[in-house]
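Yeah, one chain of the complex is gone here, protein chain that is, but the others are all in their spots.
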Amino acid sequence: MKEKKPIPHWKFKLHEVIYEADTPAGKFFDIAILIVIIISVVLVMMESISSLLYKYAWQFYIAEWIITGIFTIEYIVRIIAINKPKRYIFSFYGIVDLLSTLPSYIGFIFGGTNLLFAIRALRLLRIFRVLKITRYIGESRKLMLALRNSKAKILVFLFAVLIICIIAGTLMHLVEGKASGFDNIPLSIYWCIVTLTTVGFGDIAPVTPLGRLIASVIMITGYGIIAVPTGIVSAEFSKTTDKPITNTQVCPNCNEARHLDHSEFCHNCGYKLNE
Amino acid sequence: MKEKKPIPHWKFKLHEVIYEADTPAGKFFDIAILIVIIISVVLVMMESISSLLYKYAWQFYIAEWIITGIFTIEYIVRIIAINKPKRYIFSFYGIVDLLSTLPSYIGFIFGGTNLLFAIRALRLLRIFRVLKITRYIGESRKLMLALRNSKAKILVFLFAVLIICIIAGTLMHLVEGKASGFDNIPLSIYWCIVTLTTVGFGDIAPVTPLGRLIASVIMITGYGIIAVPTGIVSAEFSKTTDKPITNTQVCPNCNEARHLDHSEFCHNCGYKLNE
Amino acid sequence: MKEKKPIPHWKFKLHEVIYEADTPAGKFFDIAILIVIIISVVLVMMESISSLLYKYAWQFYIAEWIITGIFTIEYIVRIIAINKPKRYIFSFYGIVDLLSTLPSYIGFIFGGTNLLFAIRALRLLRIFRVLKITRYIGESRKLMLALRNSKAKILVFLFAVLIICIIAGTLMHLVEGKASGFDNIPLSIYWCIVTLTTVGFGDIAPVTPLGRLIASVIMITGYGIIAVPTGIVSAEFSKTTDKPITNTQVCPNCNEARHLDHSEFCHNCGYKLNE
Partner (left out) sequence: MKEKKPIPHWKFKLHEVIYEADTPAGKFFDIAILIVIIISVVLVMMESISSLLYKYAWQFYIAEWIITGIFTIEYIVRIIAINKPKRYIFSFYGIVDLLSTLPSYIGFIFGGTNLLFAIRALRLLRIFRVLKITRYIGESRKLMLALRNSKAKILVFLFAVLIICIIAGTLMHLVEGKASGFDNIPLSIYWCIVTLTTVGFGDIAPVTPLGRLIASVIMITGYGIIAVPTGIVSAEFSKTTDKPITNTQVCPNCNEARHLDHSEFCHNCGYKLNE
């Protein structure tokens, strides 16, 4: 810990503002950068609409460079503010931050519009940073916890769903064939996923009676097994939220273990629980 | 409290009838106004069907004015009946009530049919008043409570869903392009929402193998994460219904109210709960 | 009870066979009549397929009369077997049973094919009787119980959903108009129900950006609030299934109340629970 002391005060302050959100300045920086990100996201969206792009071409061009400028400055300041820059540069957000500034410069040097836009859309990844705002909402931690705990079970479930789709897709390809649009097995599997997840685009739909029968079975299966991930997560949430009711105290007198969180005395024998 | 006394008795009675539902007259008024609202809603619906509008033009005209008359009288009576009219006028229902009478008069003075109809449809907002009937159903309070408790978690979830849709929508726009109908990013995001929520209209559907692969991932994601809001609300409902764990005993010594169902002694002060 | 004695033995026996399912004969009758019902249902289905109807016209005719005959005999026997025939005749199943035999005779006397078929399809209602078979599956009682307990909450929920659809449907009619197929308000409400329930046929779909934005909100709402009925029923099931774990025994020595169903001794103090 003593080696870390020689960090200059301004660097320490800067780090506090840029990487933390406990001080007013830190919160302000966080929110300011979020607003710029949202503006940049909206810009990318609007640029993708041809009619708007033709009409406001140079306005987009200027806005593009202003945002690239801000992001470049932010990137440099982030590198300066941290003691071990590599940690930031090679982190997920470090790479995203770089990818959201680089394309504009590359595009400026090499030109090219179609591919350029595609790369520039990488900037959208920055929107993940908006999720950071959820730090302010305590609930999101519980959400993440419940999801993390049920991750393994949900993956097993999705794996089983995929295998069902492969089998059913092959079956549909054999039954319906090319006439109804089930051209090949991968396409039929795609259709099965569309159907099992109850999305149902309708661009491909079975036509033969047997195909419709199988489709019915797939749909009812999909309708029934959606219960599985739901059940997993529900149980996880119940566990998480139920816990606060009882704590881990055990009465030293009667060993009764289920006590409300703020219990002073054992509800079973009246013995004082903790001094 | 003493300043409120000078309210004349008839005003007090009128208030009881119009704003409360404890007396038979109050209940009757509530139900009568609900029936008029439902009739007015049905009329607006029917008026929107061209064939009916042409056929029964003047019948609609008369019904229109009868309902406008009833609503106008109700609005005036409501203002008279309350001691502080401003409270009602600027409340949500006050504004809705005004908006549901005004358009007919404006339309009468200035004419104009298309816009008029649009404004008149505002009257439909009155249907929210029908929800008041749920006062009579005790269950709806529990429902609202469970929803309010899980509001924060559900908002975080919907926020995350939106960000997934923005990223996935941009990806689909780049992969599929204009040929398949993914004309611009906002449209692709719209498609993503249609797909992730498992609605799946099918007006836009991916055509390229890569686009279909991404679509499959989006669909399976949507199918899997529907578990999250469901889990949240389920846990909330379980908590509400689990409450019987703590009973309604109150410690005669320290007034602590949350006791496990089988508590013999107060867990807060050790006092014996029931002889 | 004594007035009921003069029931002749054969009537008593017949009642046991036809209305109960405890004796082997009763079970056999139940299953035999179920098989006839399923055959009649399959026949009605097949008759609706034009190509089959033309090909096997007279076979259908004969099968029709055989089944009508069996149902007529069953109906008469049911009236004879019961002591108070009115109870059966005016019960739900009594009316369904009558309606499933009458049309054939009416059709025979008056002729007419189109309407006749429509009335004959009433016979399908008999399929509800198949649900009786669930008597043999103990689980279905728990299912019905959980559903009955959560009925009030689910109705409040569906009521709220309907009001959302009315408001949103009117909005969509005003925003999209006739050009995109939102011809009138009832049709727009229908579209809203299709969208909110995540069915999404795609026969009508919004075209304008604003319409698509509103549609997105409707879809996300539908995706989010499906959690409500699910949460209600989940909580209900949890309550029902959790109960068996602990019984209502209370230790006479230490008053501990949470005991496993088959406990012989109190787990808290070792005292013998029930003699």
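Order of writing sets the chain letters: A, B and C. Residues in each chain are counted from 1.
Keep in mind that, in the parts below, a residue touches a chain if its C-beta (ideal position, glycine included) is under 8 Å from a C-beta of that chain, and two chains touch if they have at least 3 such contacts.
All of these numbers come straight from a predicted model, not from anything done at the bench.
**Q** Using the whole complex, pick out the displayed chains that touch the missing one.
**A** Result: the unshown chain touches A, B, C.
**Q** Of the residues listed, B:40, B:68, B:184 or B:198, which one is in contact with the missing chain?
**A** Checking the options B:40, B:68, B:184 or B:198, the one contacting the hidden chain is B:198.
**Q** Check each of A:40, A:68, A:101 or A:230 against the chain that is not shown and name the one that touches it.
**A** For the chain that is not drawn, the touching residue is A:230.
**Q** State which residues belonging to subunit A touch the missing partner chain.
**A** 152-153, 155-157, 159-160, 163, 166-167, 170, 173-174, 183-186, 189, 195, 198-202, 205, 209, 212-213, 215-216, 219-220, 222-224, 226-228, 230-232, 234-236, 238-239, 250, 255-258
**Q** Against the chain that's been left off, what residues of subunit B make contact? List them.
**A** 198-202, 230, 234, 238
**Q** I need the residue numbers on subunit C that touch the omitted chain, in ascending order.
**A** Residues in contact with the chain left out: 41, 44-45, 48-50, 118, 121, 124-125, 127-128, 130-131, 134, 137, 139-140, 142-143, 146-147, 154, 157-158, 161-162, 186-187, 190, 193-194, 196-203, 222, 226, 229-238, 240-242, 245, 258-260, 262-273.
By our rule, only the chains that are shown with their structure count from here on.
**Q** Report, in degrees rounded to the nearest 5, the angle of the rotation taking subunit A onto subunit B when the C-alpha atoms are fitted.
**A** Value: 90 degrees, nearest 5.
**Q** What chain is most central when centres are computed from CA atoms?
**A** B
**Q** Need the most distant chain from subunit A, centre defined as the mean of C-alpha atoms.
**A** Chain C.
**Q** Validating interface symmetry: for the copies subunit A and subunit C, is the fraction of residue numbers used by both over half? Same or different.
**A** same
**Q** In angstrom, rounded to a whole number, how far apart do the mean CA points of subunit A and subunit B lie?
**A** 29
**Q** Just how far, in Å, is the C-alpha centre of subunit C from the one of subunit A?
**A** So the centre of subunit A lies 41 Å away from the centre of subunit C.
**Q** Residues of subunit B that touch two or more other chains: which are they?
**A** 157, 186, 198-202, 222, 226, 230-232, 234-236, 238, 262, 264, in rising order.
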